[in-house]
Structures are given as structure tokens and as C-alpha cells.
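Note that one protein chain of the assembly has been removed; the remaining protein chains are unaltered in position.
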């Protein structure tokens, strides 16, 4: 399906080579100040061509609000947004080889199996181009979450190939127990992350190392993957819908719907399977930040909780429901399938062998550009859960005294 | 939400201490021979108390079909199934401490934050008891998938704590490239897995080691986690719905909705982020098994594809759509939160500190019992995707000659 | 689909001849006092056999809550309810004729066309028996709506065949303009309606006339239809979701999903097409009842509106959204298809003609029993819309001063 969310519903459209890409965001709250200027930065952050190591295709990607906003304020009606496909050059993809051969580890073959037809560019909707609509919708939601609830969502590159920002070590097999990582969760900002373009790993030394590492793959006409970590701060308690729409389940769904992803883990993650319960359990303590309760949280109807935890292996989610601690998770992206090296393949009918080699320049590593996409999808999950919990809060019965 | 799936919709109900748990399966195909005898084995496989190292609570868990089946055949109408909660002893949970203190890393606190009320047993729907309905629905779907499409779904324990069945090594950083693992994907059966009860790791030596390892945690009144790997064989091509309901996205959603899960990866997984594209790409080859095309696949309307791949880092999914290769994925389960050791905690109102210690006996490791739950959730994803692709196949327009 | 509602989701199961019928109600608010005693009356009101003119089959229909309620209070988790099919006599339906011939204007033929199989009783899920689950869910919702919002839902029989409770006349072509009808909307109660069992038309003279009229059809082994009118009082403003889920649209959907219905109209209805705009428009006036604003409406977060209308041709809904005036609508039920007269038919294969005649006794008129079903479906629509509007109210952004 091309719709995400139960109450806050985002529907995207578009592929690489059509008139425009975009989305409709339904059930967005009324009364929110919104403009294209507010939304554009995130869309620009996902653009290719932000540095020498990423693809030079220039996609201006200007978002245009079609509906649902009047006088700079949302009406509560569907907000449609479009981004024109300016750089529409289908001929780039129309070589004879691409007609005959499915590209390895691309979606050319599976789209043809699914639909019996495919776009000239291969698996059109599996292209990263589809994510423009997601980022537009996400920019809208992130804006609301910050404005109305003080929620902050920040993602960054935590590894490229074998280079990890904060590698696991004996003391801290999972970053969820590592004080350095936990401090980062509290302090990291998008501005800080963007200081380290194009790799977006918030550590000068590691970022330089990653950049050189990626350049090596580029020079060998090869590619490399990486991981993106994301934190969501100031999330109210009570978000997430048992049993099937636990907060981590919709986040996992959202992240694995991003092209090229291979895995998702939250809190202690896969390492959590190796930490004994006596260490892994997060002990409850009094929430010392209640005193600081801001106007925002009071106005929003979501009061701060009385309890916090002394550790956060739970990644801010217990029993599928947010507990008020920062939510954090990590997403794995595979190495891009498009590489300059010649690769052996076979024709669609299985009759003849042949070779495919990508023409032009292609991203040797996409994780830097994936950062705003991860943030966008996270914001859709949080906002949908927040609206549903709002319905429940309004409906909860309190007998009169 | 308590409903999973877009077309094949499963709605579950029930918590630890109520009259029954169960589910309604909507849009299940008509004409399928079904009986309680066919469904019971999977429900029995998830029962606790299958050996000395798991919890001794006896839950007979007999499934009773309420509707949708007449004369041993499905009618196409909703199939409701119930399992009585025989061993209903709420007093086990009604100690003074449990009323005053939220258990660490349980859902007691978050359920209270979400609903303003909670069941005596804590986070009722976050209990493993809720999964009975899922397994009943899954048993139904697995039965259909095998019967009508020859699809086989087998899960097993791939690690307990630090003991891995097939550990990553220098040659094969991801099991997806390991020939031993790939052979296992082709041959593993549920019968084989159950030879190694209670740990369900299909290797005599490793299983014994795991059993002793778990016993150590039990003796220390501690607990340990693990991972479950699952393979789905004979999946037709074309399943999975772009852009948001990619096959891996719904699988990730399904798996992370299982209690105590911390992560999901498919194909090369997190290691895939570290393997260069030139190695990671799965080369297309002619599908040699077309000649063996069975009666089942012909009858089903889903023909076997002309192409296969020589490797399977994609885990059977490309661009969110199945390519006919085995789907495989791995799910991380944290160490159970309930342990016999006394743990420091604080009262719900944050006013007083105290200690909680679990009474009675509790599972020191749940991954063995998670096996049929993982299989069940996998079957719901595959069946839903298969029905949706069926709609598309019926609707695809073929102009007349 | 067997699920109704977007946020408050009701899934029903069961047909005439299976172990039980029932439902799961998902996302019902937590903290609501609920018991089987509170729910049973509505389920009993839809029972057949309440008088000489309705069918004598005895269906005890005792509702049993399976989950979601603990200590007499809802937990916020799914509430499953079951009603056993005690009077399970499939042999009643298993005559040779029913196997060979589809009954005219029943669902035997269409169920077979749809599913390729059908239950022994014909179109199992199209049976009135399926509505038991709806009424159980509705009883739950009506209870909440009354308790938390003071909303009252009352339906009654407004016509049987050609006998109308308040016939249209020259002065008042639509009842929506008739002062007698408008007074009835304000005052009618379920207790009053049930004084006129079995026909449930709240006028002694007309009820008697209807009863004799129906008896005539019964004696001729024939049947007759009728209409049910329903009012919903004290509905908050702002309910109903543009564009597709306007309040009248979901009500129409709900009503036409009840077996044997043929039409739906609200407010001025079909007559509204014949009344000039200058007469039909409902003029806004100051809402004089604000002063009476009750504790309930203040607590609920849905304040009473400042404006009312002097007439109510809109039926309480404008632009698909409730305006605070009583919602009222009318539903047409056809004459029951099952009659004692022999009817000419043809075998399923179309090869041979034959005759069918219903054995035993059957309802010559069902509208009296339809009353609680109409109320139940109305309550599902209102409650779903109310929860969704609750989400919006919580989310609406109010900039700080």
C-alpha cells in the first residue's frame, strides 16, 4: 500500500520518471502555522549532490503545498504536496542492456514479476525518488511535534562499512549502556550532524575516516553500506498501540519500508539478547525533571511522568508503549546495488547470459542522504501514535466525584 | 490496534487473567479443510512447561473453533477461535509489592500511563499469553499456505546469549553467505527443530551447550535472551506491496510486535552494511527448478519464475517484493524481565523506594517458546501479501489479441 | 469485511449454526464500569419470540464477556463477547429442497457464487443471527455514550407496510417539519417504545392496527416490511470526518449493512428533494440551552455550541458534521423473504424447476426486532466519530499567548 498510518495517514505517489512526486497528509491537526519555507530544509537535506562523494544529479526538489493551508495556517483538511521531477531524463535508463537484463539486487525483476510491466527506470517505486513524498510529509509532522510537544527527532550516521562511530566494546557490548552514547542521545542536533556533511557522522575524526573509506569504494567502482541511528526526545508516555502496533513495531515497519534497509534494532537491540536480565532491566527511579515541566507539555494534555529509569536498555519503549525516556534505534542500509563494475547477469527470459555495468556516476554510499528519510518516517510513527493516544485520553472515563 | 493485516485480518483478544484468549480471522479462503486437530500442534508448541528449564505453569491451551467452518471445511466467513484460560490464578500476581511497585522493564508502568488503569497481572496484553490468539491464527494460515501453495515456514533458535548456532566468522561475516547456513535454509524442518527441545537449536552439541548455559542463569535467578531465525520456502514471486508495505517491512512489523523483541534483520542483515556492493549483489541466473514445477504452483495461479539468483544476500526480497528465493530473517529477544533476584524499584507515585523479587518459577529464557510465535506471525504476513497479489493478478489487464 | 469502524473497531463472527456468535470491540475507552447485566437488555430486545406475531424459536442469547474487563471496569484492551448458539438445529434447514433450490430473495445463491461453498442454513452470515455480535458491541458503546456524554439513542417502528405512524401530509411532506414528530424526537425513550411490544410503534392506536395488519400477513403465509426511525440526542458538535466519512455516510453504511434493509434517509430525506431551499434551510439562532450545560459535557471536553437552528431539516448534520441538533434518520426494511407460500424456483444448476415452501413458523415482519440493531449500529458510528474527533481536539494547535 502507498498509505502509512492509522489516523495520521500519509499517501505518497510518484516514481523516478513522471511529472511529479508527492503526498497527501490526511488528518493533520488544524491551526498549525505551516509554510513551504518550513518544510523545504528537510527535503533539501535528502537531495543528492551535496558533496563530491554523492551522486551529481541535480534535483532542485522544491516543495509546493497544494491544499489544506490557508493564510499560513493548517485547516485540518488534507495537505497535498508536490515536487516536480525537473531532471527527467528517461533516456539515461533506456539503454539496450537495461531492457534485456534485470540489474542484480535491484527491483527490476521483482516489479516485472509483480505487475507484469515495469517502468523504463526499472523498479520505479523502489527508487529513492519515492522518498521525497515521505520527507515532505515528515517535515510537516516533525514541525508539529516540535511546536506542540517539544519533541525532537535527530538521526545520524553511526557506521559506514566497518567503521563505527561508537564501536561495541567489552564494557559496553551495546551502545545502550555506553555513557558516551547516552550523552549523545541527549545532546545531538541536526545542525551538529550537518556539520559533518556529506557523511553526517557527528565526530570530526570518524567522519573524515568514513569519507576517505567511501572514496575508496567510489574509486574501485564499488559501493558500501552503513547504519543510521536515530533518537526521539521528549516523547510523551503512553504512545504505541498494543498488541500489533507497539511503538517499536510501527517504527520497524517504517524503517524497513525505506529502500535498501536490511535491519532494525532499538534500545539494546541484538546485543540485548546477550545481556542477562539482571543487567538489562531498567530500574525505575523518581523523575527529577517533573519540576521543569514546561508550558508545552501542560498545554498538550500529556503530562510528564512521575517515574523515569536509571538506564535505558528499553530504548524508551516498554511493552510496546513509550515510557518517556528517549527512543533510539538503529537501521542498517545495504551497499548500493548500482556499481560501475561489470556484473554478470542473464536476460529476463533466462535464455542468454550477459554483462551489465552502470553508466554515469552513482552514490557509492547512501547513508548520509538516508538521515532525513529516517527522521521523516520516525515522525510519522510518533505523530500517528500521539493522535491515537489523544483519542484515548479524551475518551477515558473518569467517574464524577 | 489489535488487528493485523490488510486483507487477511487477524484480530486477537485476551490477557493473562480473563475467561479466554483468542482471535477472529477474517477473509480466510473458502473450501479449505480445517479442524482443531490441525491447529492444535502449533498452539501446543508455544505452551510453557515443555521441559525442566521452562516455566512449570500448566496451560492446557485447547483451541476451539467457534465459526466459519462447517463439515470440516472453511466457509469463507470469519473463523473465530478461543482458548480458555484454565490456569486462572490472579492471586499469584496480587501481592502487595506488585500493587505498589512497577516491575522493572515490564509494561506495568507504561500500561498505567497509557490507560490510567491496569490489570492485576500488570501489562495484561503485553503478556506472552496474548500470543495464543496469534499462534491459532498462524496455524490456520500456515496450513493453507502449505496445502495450496507448498509454502513452508520453519523457525529455530539461532543463539542463546553469547552462544551462536553458526557464529559469524571472517569468511562469512553474515550467515547469508555461509554455505552451511544456506543448506540449513533448504532442509530444516519443524520436526528436526523439535528434536532439540526445549532450546530448539537444531544442532545436538550446541543445543546441549545452550541448555546448560540457560540452567546457569536459572540457578542464579537470572535470565538470558537469544535470537530466532526463520525461513520461508517456496514463496511465489511478486508478494509485498510498495511502497510502505514491502515484504520486509510487514515482517519487521510483525516480529517487533511479539513481546520482548529488540531487533529484526533479513538476508545479510546488519552485516550487509559492511559487505561491498560487488560482493553483496545477488547475480541472476536461470531458474533450474522450473522443470520441477509442481501441480500446486500451477493450480495456484502463481507460476515459478524464470530467473533465480546465485547468492541470497537479498533474503528472498528485492525492492520489497519476493523474488522466489527463500525468505529468511532473524529476530532478537531480550532476556526476560522477570527474575528471582531482588531488584530496587520505586512506588508508582515516585515517593518511596523498595525492592521487588519475582515469586515462583519463571522462564529464564523464552526463545524456544518464541519459535512457533515467529512462525505464526510470518505466516500472517505472507498470506496477507499473497491474497493482495491475488487481487492484482486477477485484475491485471491483458488486452485481447 | 467483518470489521466496522476506523478507531473504535468492532469485528463480528458467527453464523446461524456454529458454536457461538460474538464480537471483539477494540479501542474501547478504559475506566468504564461494565458488566454483562448492563449489556444483556439490548441483546434480549433483539431476541425473536417476544410475542405471538414473531418467530417462536427460543434463543436465550446470554452474553459472556471474555476479556478487557477486570473488577467490573474496562481496561482499554479488546473486549471480546460471545453468545452461545444454544438452539442449534441444522436439521431444520437440511431438507432436500434447500439443498437443491436457492430460496428466492435469500442469499443462498449469492453466497454460493461468492464463496463456491455455503453453509447448510443458506447464506449463513447474511442471517439475522449475525447481528447478535453487533448488538453486544452496540450495547457497550451506548452505555459509554450515555455515561460519559449523555448521548441517548432511541429507535422505533415508524411504519409497517402502508400503515405509517406519522404519515406525510400536505402541510408537512417530510416529518422533519412536523411539530408532532419533532416533539417525539425530544421525548421518546426505549421504555416508551417497549410498551408497544411486539411492534414497537409508540402509539397505542397505530400499534394495535399494525399488529392486526401483520397478523393478516401471517395468516396468509405472507410477510410485510416496514421502516424504523432513530433519533440520537445530545450529540456533541464536530463529529463526522470529511470527505468520505461524513456522519450521514457512515450511518448510511451502517444501516444498509443490516440484513433486509432497502433504504436510508436522514433529516428531510427524500422529501427534502422537493422542498425549496428557502423553506428547507435551517436558520441559526442562539443556543438557549447553553445555560443548562451539564457536568457531563464539561467533563467530556466537548462543550455545547453557541448556536442552534430553529428547524432541523438537516437532521443534525451539516456538511457531514454534527451541529448539535438531534440526528434522526429512517431505515427501510423489506418484507421477509421466508414465507409459507409455495414459490416457484429452479435448481442451482438451472436444469430443473421446482417449488419451495418454508416449513415451521417464521417472522411475518421483522421491524420490531430490528429496533435494537438500528440503535446498535448507530452507536458504533457515533462512538467512532467521537473518538476520532477526540484525537483532533487533543491535537489542535493553540499557540501560546
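When the chains are written out, they are named A, B and C in that same order, and each has its own residue count from 1.
One rule holds in what follows: a residue touches a chain if its C-beta (ideal position, glycine included) is under 8 Å from a C-beta of that chain, and two chains touch if they have at least 3 such contacts.
Treat the numbers as computed from the prediction; the structure is a model and nothing was measured.
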item	value
Listed residues C:231, C:339 or C:391, member touching the removed chain	C:339
Touching residue (missing chain; options A:1, A:60, A:204 or A:303)	A:1
Residue of C:30, C:226 or C:368 in touch with the missing chain, whole complex considered	C:226
Residue ranges of chain A at the interface with the undisplayed chain	1-3, 9, 11-15, 17-22, 24, 26-27, 30-31, 64-70, 73-80, 82, 114-120, 124-125
For chain B, residues in touch with the removed chain	6-7, 27, 29-33, 74, 76-77, 144, 147-148, 242, 295, 299-301, 386-388, 390-400
Positions on chain C where the hidden chain makes contact	1-4, 6, 12, 101-102, 104-107, 109-111, 113-116, 123, 125-126, 130, 159, 161-162, 217, 220, 222-227, 237-246, 248-257, 259, 261-270, 272-278, 280-287, 305-307, 309, 313-315, 317-324, 332-339, 341, 343-346, 348-351, 389, 392, 396
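Going forward, only the chains that are shown with their structure count from here on.
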item	value
Reference chain C; chain at largest CA-centroid distance	A
Centroid spacing, where centroids are CA-atom means, of chain A and chain B in whole angstrom	25
Computed distance of Cα centres, chain C from chain A, in Å	45
Shared interface positions of chain C, touching two or more other chains	27, 30-31, 74, 76-77
